[in-house]
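Quick one: the structure is below, and I'll ask about it shortly.
One protein chain is absent from this view; the other protein chains keep their places.
Here is chain A:
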């Protein structure tokens, strides 16, 4: 580089102009280009929406609750994890519980959730994901263990054989990306859509 040394004061108007140029580039140009590219990938860009019976019933990525108006679990549907988003799975208010690892309220909530699962689904070990709220409050997945634990209850509530429902769960276990990038999951909404189709 040459050796001219700049000594002049900073010209505010030119800094402001620079900021405006950047605002235009970062906002309009950059976002518009990415949005245009999104048109090539409409399914992803629009939120991986899923349909059942010809209508959109949700997003494959956003968890839902399968409860009645009072918030009690509907036994004929596979249940999602507990949620701290709004009143539960509120897509307009993503949030974790942020309860600390020694918070007595959290210990109490976990004990109550465990007891409720044992009451509905029978005795036995309860997986950790079944009694804890996710970070987003919108976790679309449960563990394979938690899905399998719900099989007998769901089968009974729907008058289906447990073997058929179990097979459905096993079909819906998703391996992590590339087989190793994360945990295996079961997508609750997609499982329930398949379940509804099975019943029909």
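Keep this in mind: a contact is a pair of C-beta atoms (placed from the backbone, for glycine too) under 8 Å apart; a residue touches a chain by one contact, two chains touch by 3 or more; residues count from 1.
Keep this in mind: contacts and distances are computed from a predicted model.
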Choose one: "Hydrogenase expression/formation protein HypE", "Putative Zn-dependent peptidase", "Aspartate carbamoyltransferase" or "Potassium-transporting ATPase potassium-binding subunit". The correct choice is the protein name in UniProt for the chain not shown.
"Potassium-transporting ATPase potassium-binding subunit"
Given that one chain is not shown, which residue among A:15, A:167 or A:198 touches it?
A:15
Of A:133, A:148 or A:168, the residue that touches the missing chain is A:133
Chain not shown, touching residues in chain A:
1-7, 9-12, 14-19, 21-23, 25-27, 30-31, 33-35, 37-38, 41, 44-49, 52, 55-59, 61-69, 74, 77, 81, 85, 89-104, 106-107, 110-111, 114, 125-129, 131-143, 176-183, 185, 189, 192-193, 196
